[in-house]
Each structure stands twice: as structure tokens, then as C-alpha cells.
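Our next item is subunit A:
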Amino acid sequence: MTQPLVQIRGLKKSFGTLRVLDGVDLDVAKGEAVCVIGPSGSGKTTLLRCINLLEPYDDGSIRVDGVEVGYDDNRKRRSERALAPIRADIGMVFQLFNLFPHLSALENVMLGLTKVRGISKAEAKDRATQWLTRVGLADKLQNLPSQLSGGQQQRVGIARAVAMEPKVLLLDEITSALDPELVGEVLQVVQGLARDGMTMIVVTHEMTFARDVGSRIVFMDEGRVIVEGASREVLANAASNERLKTFLARIEMKH
Partner candidate 1 sequence: MIQFLINTLPFLWQGLLVTLAVSGLVVASSLVSGVLFGVGLVYGRWWIAWPIRVYSDILRGTPLIVLIFLIIYGLPLVGIDFGNYASAVIALAAFKTAHVAEIARGAIQSIHFGQTDAGKAIGLTFRQRLQYVIMPQAVRRFLPPWINAVADAVKGSALVSLAGIVDLTLATQQVIGRTYDPLPMYLLAAAMYFAINYSLSMASRRLESRFAYVRE
Partner candidate 2 sequence: MAYHFNFNFVWRYADKLYWGLVLSLEIALVSILIGMVIGLALALAYTGGGRLTKTAVSAYVEFIRNVPLLLLVYLVFYGIPSAGGFAYDAKTSFVATLAIYSGAYLVEVFRAGLDAIPKGLVDAGKAIGLTPWQRFLYVRAPMMFRIVLPSLSNVYVSLFKDTSLAYVIAVPELTYGANWIKTNTFRVIEVWLVVWPMYLVTCYALIYGLRILERRFSLVRR
């Protein structure tokens, strides 16, 4: 078996006295879409934020394409400067979009291309236009985020991340801040990316999505991975694990 693209071993993270991640192990192969589910406070968002070191981790290891994210070869914490190129290869889409409000949709996507990748303005514009067209926003290139709906903003957020051609894409509850009728358009875009073989780690509450798009489901609780397996199997055998069963029942009730 080839080495997994993302390899997480014994990951631990505390906020003060609160242990949020308590020894997480996870492998994600190239081209896989892994859905991470679990109750709030289970550590799934923190796990995601550790992978591109928006949160530093205390112990354990995260390797993306063989490179330890948080520490250099001497186990010294990487500087911000050293982190930047690593982060550029790890895309992230946020729950609250976090678009740059002073930049148009096009400029939001172009910023990383020109300043981080060093691509010329003209080429960056072409690429950004392509991606925005792909997510269905060809007619909104010049709009500021404040002139876009939540669903449109999130699609810009996705375009901004994938335009960097990251090795892996992290999606952090990207539909939970959206009105229900706008969820579909965003999930469709993600579905398309998954089909094209984009490696993804998706934190989500959308169970149908987890079942249909995710090749694998990871259920987390209290900072640990409790259940892990092929999506359909995990959901079909949910009854065998008490915590997963309770969690799924609670999710069902909300919908």
C-alpha cells in the first residue's frame, strides 16, 4: 500500500485544561473524501484546524504528503514564514466563508495565486475566472462579497481554496451557516470536486452528503475517533455503537 496523503498519529490538543483532541489517528488516501461527523465539542473542527496549523497541536504528528506540518526535522515548531508554503498546499473552506470583504469575487480567488504562487496577474485572472465559472458564478466576478448570497459567497470560498490546487481540501461545516434552500448549490459543487478526485476532509452535519459523497466516515466524540469505516457500512451498522446511535438519532430529530 502506498503512503496515505494525510497521516495523523496520536494527535493531542488542549485548550487550557480542556483536552479537545485525545490521541487521534487518521489516514486519508489520495483522492479520498473522508467525512468527519460527531456532536459539537467532539473536536472535529479543531482536528481540521490543526491540519493546516490554524491551531498548533501539543503532541502527535500530522503529515501531509510526507511533510510534518507543525514541526521541522529537529522537532522545532515551524515559524509562520515556514508554514505559509505548507498551508498554501492545504486548502480550507470555512463555516463563515471568511471572504475578504474589500475584494471582489475575482480578487478573492486571485490573491493567493498572485501573492503566494507568484503567478502573473493575467494568468491568475484566467484561472480564477475558470474556477468561478465552474462553481456557477461567471456573472458575479466583479461583485463584492456583500453583494452575494450566502450560498454564492461559500462557492467563492470554495473557488478560492481549490484555485490554489491544494493537495488536500479541508471543509469545515461549510453549509451550517446557510439557509436550507442554499445548501444544495454548495453541496453540488463539492460533489463535483469529489468526483474529480480531489482529496477532501469534510466536517459536516449533512448525513445524506456523508453517505453519498464521502467514501469513508469518521465518527468522533470527546476528542477520539470512535467509529471509522466505509460510509454506507458505518451508517448501516450504526446500531452497534451506542454513542453513534444517539448522535444520529439527535441529528434526525433536527431535520
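What we mean here is this: a residue touches a chain if its C-beta (ideal position, glycine included) is under 8 Å from a C-beta of that chain, and two chains touch if they have at least 3 such contacts; residues count from 1.
The candidate set was assembled so that all candidates are chains of the complex that A comes from, given by their letters.
No experiment lies behind these values; they were computed from the predicted model shown.
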item	value
Which of 1 or 2 touches subunit A - same complex, any copy	1
Touching residues on subunit A, where the partner in the complex is candidate 1	52, 54, 80-81, 83-92, 94, 96, 98-102, 111-112, 115-116, 144, 146-147, 160-161, 164
